[in-house]
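Every protein chain except one is present and positioned as in the full complex.
Residue numbering begins at 1 within each chain, and the chains themselves are lettered A and B in the order written.
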Amino acid sequence: MSDNNRLLVSAHKLDQDMVRGNAFMLLKTQFQKTVGLYLCLVLLLFLICASIVYGYTDTSWKVALEAFTDFNGSKEHLILQSVRLPRSLIAACIGASLAISGVLMQTLTKNPLASPEIFGINAGAGLAVVISVTIFSAGSTQAYTWVSFLGAAIAAIGVYIVGSFGREGLTPLKLTLAGSVVAVLFSSITQGFLVISETTLDQVLFWLAGSVQGRKLDTLTAVLPYLAVGWVISLLLASKLNLLSMGDDVAKGLGLKVGFIKLTAASCVILLAGGAVAIAGPVGFIGIVIPHITRAIIGIDHRWIIPYSAMLGGILLLAADILARYVIMPQEVPVGVMTAIIGTPFFIHIARKGFNAN
Amino acid sequence: MLLDKKTAAIFTGLLFLLIFTFLLSAGTGQLYISPLDVAKAILGFGSKLHTTVITSFRLPRIMVAMMVGMALAVAGGILQGIIRNPLASPDIIGLTSGASFAVVSFLALFSTENNALTVSISWLPIAAFAGAAITAFLVYFLAWKNGVSPVRLVLIGIGISALMQAGTTTMMILGPIYRASQANIWITGSVNGSKWTDASIVTPLVLVLMGIAFMLVRHLNVQELGEDIARGVGSKVQKQRLLLLLIATALTGSAVAFAGGIGFVGLMAPHIARRLVGSAFGALLPVAALIGAVLVIIADLAGRTLFDPLEIPAGVFTASIGAPYFIYLLYKTRNS
């Protein structure tokens, strides 16, 4: 137990170093934060439209508008409606969901390095998809949706159970360890399947890189209710997460149902990150990086962190997806690759600047 | 260094387990040879057939597997000590992904249309080592600002690691699928095809590096207590951190160069060791090294025998063997 505590204290210390590092906070007053949130919303909407307009089939803003107001059945209009629109909305929703689930994971594990992946979400989804392709020859992106959602949920529930062994229930250290061990286990089995079967590799390689391309609007509308529930519950949880970040004992003393809140937050992670992976495959990086960027901008209050990180997550993924079309045209770079390329310099800048304030 | 009885017992037990798995692995394959005959063959008293099979085919890869397991486990233990975070491992600060990127680029750039390589494959380990070293340098350089703090190191590591993975994915998708699957095997980690030349390079390298690591152990104990305490007891924190980081990089680099990105060992072997013998690194690092070696040897054995004639990379099995055991340890210590 003392060993556990030692690591736990270390992890917690690291957490505090982190927050202190980021305490230079860009927006300070309530007014600034509100205005900032609206600006983010405007930017998000702009990028949603830009994502519809720009791409291999180049159109103008005017044609794009006509495609929705005055549809004429042309190929151009058809692409805008059935390809670009879903892609754009999916990127916005997925980015927001991944960012929120990252915030929840980092609060639950009290570890700034945690991301939905630590919950085994991506590994579970990946394994489920690879099994379905190898054994049941599932073929379409549509078929992957529910398979991967299921895989993600099973993995996350498994992690939650293993992390809750013992009387003190779910502790940050146990969750972190259980999660990383289950994630490694699943992804190595996935690797095993891929090594045995080259056809499977060929088929799922692009899925495994994560992408918002080629998904139909139906896929989004099917999963959207789960995401929406996740968004609403996360917003409602925000003030309770503030209590949770003061430590379990203080939170319990103030009458917070700590176990229930943790379970709810974990369920949200399953809905959000599970839903995201179901639609787009494992898109990494957003879940771990956006929470840090958000805290650097508006500080430690979850009532601001959650809406802000949702906006910023959507913005990053949309921007990455638009750029991904241009880098090696006519081919496309997987969007997960682009998020890393855009996000990393920003992230490194914050990591360095944050510690300057000390 | 004080070793209590329990630690000594666990260490001895693991050592015997290592010897046993070593002999078992050397004896198992298309031709089964009993452990006794294996021992005879190794010591030079075996039959000619046994000696040939064992010394020229099986021993080199087992040696490589053992060294790689030790190297990764010790590197992981060191990094967890420096960074003071249970999620620290050679993967998280980008060492493995840097090496993977180098290897995949190597395969993609030097391939011709008909899948032949334009340069000798023996350059591959060197590319991997260079990838790990350059990444480590980059991370350290970007994290430097009046010294390197553990948090900054790990955050920048995550960033760089994500970039490297992005690069790897791009290379795999752009390149031909044949190369992609070859690269995939490499990324998963395998000691298949190791020869005596490999073993004779990796063995002394890892042993020397581990020797240095064990000598630096007391600095690691102090580092884990945090910057202030470390400085308070007179530790030259920055210098030692750099030195330890160099050792961890060199260990990871040598492992990755010869066996690819074998996962799990660097992350979990130190945790398993921690649960067996506690936190003092004097006991933890050697025990972690033994666990790492046993894991990779068994994983390799499983990989070449379970699905015979298919050869599964050892990296697939390290987690499959280690993870259930770790979950059992979590479960067992649930009340303490």
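By our rule, a contact is a pair of C-beta atoms (placed from the backbone, for glycine too) under 8 Å apart; a residue touches a chain by one contact, two chains touch by 3 or more.
Here is the rule we go by: contacts and distances are computed from a predicted model.
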>> Please identify the absent chain by the protein name in its UniProt record; candidates are "Cysteine desulfurase", "Peptide/nickel transport system permease protein", "ABC transporter ATP-binding protein" or "Ferredoxin--NADP reductase".
In response: "ABC transporter ATP-binding protein"
> Out of A:Pro172, A:Gly275 or A:Gly299, which is the one that touches the chain we can't see?
Replying inline: A:Gly299
>> Just to verify: which one of A:Ile135, A:Val232 or A:Leu254 makes contact with the chain not shown?
In response: A:Leu254
>> From the list A:Leu243, A:Ile288, A:Ile306 or A:Ala320, pick the residue that touches the absent chain.
In response: A:Leu243
>> Counting contacts across the full complex, list the positions on subunit A that touch the omitted chain.
In response: 12, 16, 19-20, 23, 25, 167, 242-243, 245-250, 252-257, 299-301
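Keep this in mind: only the chains that are shown with their structure count from here on.
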> Between subunit A and subunit B, what is the gap in Å from one C-alpha centre to the other?
Replying inline: 30
>> List the residues on subunit B that touch subunit A in their complex, please.
In response: 83-87, 92, 142-143, 145, 149-152, 154-156, 158-160, 162-163, 165-167, 169-170, 172-174, 177, 180-181, 184-185, 187-188, 224, 226, 263-264, 267-268, 271, 274-275, 278-279, 307, 310, 312-313, 315-320, 323-324, 326-327, 330-331, 333-336
> What part of subunit A is in contact with subunit B in the complex they form?
Replying inline: 1-3, 6-7, 10-11, 13-14, 17-18, 21, 111-114, 118, 162, 165-167, 173-174, 176-178, 180-182, 184-185, 187-189, 191-192, 194-196, 198, 201-202, 205-206, 209, 284-285, 288-289, 292, 328, 331, 333-334, 336-338, 340-341, 343-344, 347-348, 351-352, 355-356
